[in-house]
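Let me begin by presenting the structure, written as structure tokens, before commenting on it.
Certain chains of the assembly are absent from this excerpt, and the rest are unmoved.
Labels run A and B following the written order; every chain starts at residue 1.
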Amino acid sequence: MAKQQKSRVNDFVLKIANVNGTGSASANSLLMKTVFRMGIPVSGKNFFPSNIQGLPTWYEIRISKDGYLARSGAVDLMVAMNSQTYARDLQEVAPGGFLIYDSTWPRDRLLSRPDITIIGVPLARMCNEQFSSARTRVLMKNMAYVGVLAALLDLDRAVIRTLVEETFARKPTLIDSNMKALELGYEYARANFACPLPLRVKALNKTAGHIMIDGNTAAALGCVYAGATVGAWYPITPSTSLMDAFKGFCERFRKDPKTGERRYCIVQAEDELAAIGIVLGATWNGARAFTPTSGPGISLMTEFLGFAYFTELPAVLFDVQRVGPSTGMPTRTQQGDLLTAAYASHGDTKHVLLFPRDPRECFELAVTAFDLADRVQTPVIVMSDLDIGMNDWMCKDLTWDAAYRPDRGKVLSAEELEAAKTFHRYTDVDGDGIPYRTLPGVHPKGSYFLRGSGHNQYGGYTEDSAEYQQVVDRLAKKWRTAATLVPAPAIRRARAATKWGIVAVGSCDAAIEEALDRLAKQGIYADYCRIRAFPFGKKVTQFLDQHERVFVVEQNRDAQLKTLLLAETQYPGARMTSILHYGGLPMDYRCIMEALQQAAAPGVAA
Amino acid sequence: MTSIAKPKIVHPGLARNALGFTVRDYEGGMSTLCAGCGHDSITAAIVQACFELGIPPHGVAKMSGIGCSSKTPAYFLSASHGFNSVHGRMPSIATGASAANRGLYLLGVSGDGDSLSIGLGQFMHAMRRNLDMLYIIENNGVYGLTKGQFSASADLGAKTKKGEENRQPPIDPVQMALALGGTFVARSFSGDKEQLVPLIKAGMSHRGFALIDVLSPCVTFNDHEDSTKSYAHAREFNLRAIHADYVPPAEEIMAAYREGEVLPVELHDGSRVLLRKLAEDYDNGNRGEAIEYLRARQREGEIVTGLLYIDESHPDLHGVNGTVETPLNQVPYADLCPGPDALAALQKRFR
């Protein structure tokens, strides 16, 4: 047997390689949930193909007593259920690690490694003996390896059973078969291997007050709580589950108890051009409306985004980013839409962006997005990504302040209009660049003609330079006002004073936090500014100015965040260093560590 | 230059409708279209119809895309909110407006370029949803605003001023609507106010998607000799197949019709349309037959007009969705937010 790793309790990575459409998903989340319920911080990343059945899929579970939830970049235990990818899965295991495979079929002798422990379990055979139907056999194989892991990792079987019972509450018959399969694996492992492995879990109490939730579900919940009533969409991975969740929550919370009538309206549009149009038609009428989409959808919404900017209509979009350009890799993650989203559409246009770092912020910033859109009267795009949107993240419980009331911004009521002498849609009454608006059907005096063509401050059609300029100059002023209204960045100061700063957005956060902790141990310090909104606002520029050198961490090839910083702040590009990760898998802390270690290395000019 | 506001001089003698409004109250800004443009006549018909219907002007939302036709909402109902969308995308705006504010009368005006080229997809899908709106296509067979290129409704063999001939079959919104399951399918001619006004009134009152394809000559680019969309051509070949009179709710049918001469259809608001066949051989109960009839007449150069098909039985967007009667933009926030306790309870699911 290969030389064992030193004991690694509650601190390792487990990865399951499988084929999609074989029902491994439920088995994998069962594993993760078990660890979570044992009180141990855990995260799971799903790497699935862009098809429905038969292609490779991986599930990576990180167990970290210290609560580090980004990828570690290494795999300590591989469950290799997919012969197609066996070779590369084998290679991926870290020295001293373990690999479990289905020994029903002989394994190519060449496919071996002396430096890891390889554990064979005849999963297929066991299941074929115990179960009759073909489909069940396939499904139960998954439960069987969960059983094997239960033994090897010392998982709490009571917890597992409860979870299984909850899962199949509606089909109790399935509970027994699943537990049976589980026992098969468990017993086999106990009988044939020294259990538990040095790699194992041990109950803690570090997950109380936390939930495991994906960003799309959390964002959908945010839409419900913000009072959104109209949702328009066209299905696209990885944003689809956001609208699915919204529908689910509305069916639960938005049906009239008596009549069963719905207090929401979801329209599955014919495409993204229509989806954003539907949103704008709804917000024009004062409803809170949103559309979830991904890169290709944003591209198709480009014309309407410029229209909304110029006509000053609120709109909330969720861009759950995937790998571009073009169709790209729909089931991989990236932050590649920053530039497009910020300046979408021809002519001088700018859009407000929000950057959640995890599902909890998807919930919170969804609500912020609706308030901002109404207040600033412009589209607000929540820049999520596949990693946040579709993976389960451990985060603090979501909380809600009963005192919250939507900020509907400057909307004139029938009474106000009745009292008013005149109403002009595009006049800057308050000097903040934000005009007053009215809603159709409310009052004759409120009527105005909304148009994407040239208009003056009174809303009249114009082709006059001065009148046109007055309007677009006010829009620029409104943009400066927006910078004072958006969420401030989250700033983490290093324990020691430092001239180095890290700037990033969104899902890079977990990796950065871990990297900073580890670097600090090596005496390398950097402050960290997690930008949460575009336009950037004073706090961001201050942070930049306070640092001689800034590392810009982002998940795209072209340093798009850096470009935005160059365009919208005075901070010199010469003092920015890009740390780019754009392969499509969630970021791990290593690339950041290495970049800063290098920069710190003697003889390297800062 | 800024749009021109028309002075509203109200003649004391001017008739008033049930709400006490005069026809002036339904007018809009001064038209900037070419003198004689068919679109202006349709504008006049809309003003007349809304006045006669006695809708509060601000109870209507008028929407359009881009084009000369799409400019017209600025020329009627100045007390209504107007929405001049981007080219070809008005149907999606209307969908959102309907979803958010079902209390409004939605009136969409578009052109043949706006609806049948760039906007064809949205147009057909709005119809498929049976969106509760009146959708008027001001059809002149050309792109007027961009100076006279053929549109997708140009007829086979139609010629441009320069003599270029169109050799692609037209997309006929009426045939599309019939084949797609449209619930209110009409065609008219901008010069035929007597036919157009009641159609508009019926279309406004229909619950669902009411399409009126109005032949509306472009005097500047498509009113010449060999044009099949000219005034002369329309006047000569307009075949009124089935006339629709509109009778408001709770008003009994005055005019004396001979037995079996008219077929009354009740609309959701209690008003009725009285269908009177003018072309005996036209079967208004059968979509396929209707299409065949249109195609046959078309081969003879004739344009079949009237309320060609109506079916009140289909649910609109909200009927399908089962939405509350209160327009969604008026549902109080308290009825939308589940509150903190629900949130706490919900999260058990995520542990």
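The rule is simple: contacts are C-beta pairs under 8 Å (C-beta built on N, C-alpha and C of every residue); 3 or more make two chains touch, one makes a residue touch a chain.
Keep in mind the model is a prediction, meaning the values are calculated, not measured.
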{"item": "Chain-type multiplicities in the full complex (formula in displayed labels)", "value": "A x2, B x2"}
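One rule holds for everything that comes next: only the chains that are shown with their structure count from here on.
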{"item": "Chain A-chain B separation of Cα centroids, rounded to whole Å", "value": "44"}
{"item": "Touching residues on chain B, where the partner in the complex is chain A", "value": "1-3, 56-59, 61, 63, 73-74, 78-86, 89, 91-101, 103-104, 121-122, 125, 129, 317-318, 321-325, 327-329, 331, 333, 335-340, 342-344, 346-347, 350-351"}
{"item": "Residues of chain A touching chain B in the complex", "value": "36-37, 211-213, 221, 224-225, 227, 229-230, 232, 253-254, 256, 259-267, 269-271, 273-287, 289, 303-304, 307, 397-402, 404-406, 438-444, 446-453, 456, 458, 460-464, 467"}
